[in-house]
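Note that one protein chain of the assembly has been removed; the remaining protein chains are unaltered in position.
Then we have subunit A:
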Amino acid sequence: MAFENRVDVEHPVHDIRTEAIKFFEEKGFPTKKDEAWKYTSLKTLLKNDYSVFPKEESALEFKDVKKYFIHDIDSYKIVFIDGIYSSHLSQTSHEGLDVCLMSSALSKPKYQLIIENYFNKIAKTDDSLTSLNTAFSREGAFINIPKGKVVDKPIQIIHLATGKESSIMLQPRSLVVVGENAHVQIIERHQSLTDNPVLTNAVTEIFTHKRGIVDYYKIQNDNPNASLIDNTYISQQQNSHASVHTFSFGGKITRNNLQFVHKGEHINSTLKGITITEDKQHVDHSTLVHHATPNCESHQDYKGIYSDSSTGVFNGRIIVEKEAQKTNGFQQSNNILIDDKATINAKPQLEIFADDVKCSHGCTIGQLDEEALFYLQSRGIPKKEARALLMYAFANNVLESVKIPEVKTRINKLIAMKLGVKVGFDL
C-alpha cells in the first residue's frame, strides 16, 4: 500500500505528522506478534489495495441515507462522504460552541491555541495505527464546547462510504474539547453504502474539563466488508463524567481501542458495550482505564452474544497508580456463545499499585439457559423470540444507561433486526 506524501510544510502540526510518519514507517501495521493484537489479525484486510483519497467528490441525498442517522431528534450533524465533508448533509454551528471540521480548526488562526494545546496530546504516539492516522488524516469532526455550555441537542458524526472506489481507506481524526461544567452528547456512526471493502482507521481525542460531562455513543452496524479500527482517547479533569457506549453489531473486523486517563480527583468514567455478532465477524474491545489520581471511579460493563463462527475479544485493562488511593474500578464482561464454533477471548488485566482501592472484575462465558427457554416457550413465546428475549434481558442493563431515548429505541430495533425477530417488548 502506498501513501502519497501530501503533508503541507506550512502546517502547524507539521512536526507532529513528520514524527508520526517516521514512527509508522518503522513499526508498520500491527501483527499477531504484538501482544495487544494477539487475537485480532489485520492480515486479510491489508491485502486490499485501498485508495486513500477519493478521486471524485460524491453527493448524497439525505433521504437516501436518513436511516443511518438518529433522525427523529433535532441534532447537529457533521457528515463525511468518503472522508470528505458534506456541507449538504451537515448542520454545523459556531454559535456559542464550535461544531465543525478538523480541517478548519487546523487552518484557522483562531483555533491555533486549541490545536496546540490538544491536538495529539493524548493519542498514543507509540501506536502505529494512531500514528498512521496522525500522519495522513485530512478531516474529521472538531467540537469545542466552551465553559458552562450545556449543548441543547446531540451531535451526530456520520461517516459514509459510497463504494465508488473499489476499496477505500478512511482516516478520520476528531477532537472534542468539553469546557468546565459543559455538557455534550455525541453519536457516531461509520456506514458503508455498498459491499466494497472499507477500512477505517479513526482517531478521536476527547478532553473533559472540570465537572464537564460527555456522553458518547458509537453505533457500529456496518456492512460485512467494512472494517473499523476505532481509537478513542479520553482525558478527564476533576469531577468530570465521561461515558462511552459502543454497540457493535456489524462490520467485518472491528477493533475498539478505548482509553481513559484521569487528571484530577472524583472523576467518573463509564465504558459500556453490547456486541452481537454472526457469520465470521470479529469484534475486539481493548479498553484501558488509567487511574492516576485518588478518589475516582470507573465502570466497565460489556455484554457479548456471539453466533456462528464469529469471534470476540475483550481485553480490559485497569491501571491504578500508587497515588490513586480510594479508586473504585469495576469491570465486567459477560458473554454468551450461541454456537460451538463461536469464540471469545476475554482477558482482564488489573495492575494495581495502590493499597486502598476497590477493584473487581468478572468475566463469564456461557450459553443461553435452556431451562429458561423452555419456560418462555411453554408460555407461548416461540423459540426464536424466546432466545431474543433472553438475549435482550442479558444485554439490557447496558441499554439502561443510554440517556437519549431515541438512541435507546434505535438500538432496540437494531438488536431485534440483528436477532431476526419482531419483538414488541421494551425491557
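Criterion: a contact is a pair of C-beta atoms (placed from the backbone, for glycine too) under 8 Å apart; a residue touches a chain by one contact, two chains touch by 3 or more; residues count from 1.
As a convention for this text, contacts and distances are computed from a predicted model.
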UniProt protein name of the chain not shown, from "Amino acid ABC transporter ATP-binding protein", "FeS assembly ATPase SufC", "Phosphate transport system permease protein" or "Acetyl-CoA acetyltransferase": "FeS assembly ATPase SufC"
Contact partner of the left-out chain, one of A:320, A:357 or A:381: A:381
Candidate in contact with the missing chain, chosen from A:51, A:345 or A:396: A:396
Absent chain, residues of subunit A that touch it: 369-372, 374-383, 385-386, 389-390, 392-394, 396-397, 423-427
